[in-house]
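Below: one structure, written as structure tokens.
What follows is an incomplete set of chains from the complex, kept in their original frame.
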Amino acid sequence: MRISARNILKGKVVKIVRGAVNAEVTLELQGGTQVVSIITNGSVDSLGLKEGKEAYAVVKASSVMIAVD
Amino acid sequence: MRISARNILKGKVVKIVRGAVNAEVTLELQGGTQVVSIITNGSVDSLGLKEGKEAYAVVKASSVMIAVD
């Protein structure tokens, strides 16, 4: 499946913290940058996410803000 | 100002395409990955964005999805 989201960043799962309905999943991108995601526990299960697994952080362009110093 | 958004990725503006109300701003992160953002023209102006300027892509963790191959 290909998706309209313009930002698809390759990385590896380095941490998963589960709550009652949501989980915080941290990816480390190539180069060492970390990206934090909140998804449902249902998605963690259905994607079979676990530490060390390769995965992508996917972000719709309209969800990205820009900041300057 | 410090913000709750967990993802703040440093880069450089490489492209700005303006529409009537929104603009598409592309950042190139360190390492070469490109991130595409849709923000208002008002923000492009107030931040003084232009090609070559250093900037950050800012994304709330709840806006990040995870995908696997």
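Chains: A and B, in written order; residue numbering restarts at 1 for each.
Heads up, the rule we're going with is that a residue touches a chain if its C-beta (ideal position, glycine included) is under 8 Å from a C-beta of that chain, and two chains touch if they have at least 3 such contacts.
Nothing here was measured: the structure is a model prediction, and the numbers come from that model.
**Student:** In this structure file, how many copies does the full complex comprise, given 2 in place?
**Tutor:** Counting every copy in the complex, the total comes to 6.
By definition in this document, only the chains that are shown with their structure count from here on.
**Student:** What is the distance in Å between the mean C-alpha positions of chain A and chain B?
**Tutor:** 17
**Student:** Please name which positions on chain B make contact with chain A in the complex.
**Tutor:** Going by the criterion above, the answer is residues 3, 5-9, 13, 24-25, 27, 29-31, 33, 35-39, 43, 47-49, 53-69.
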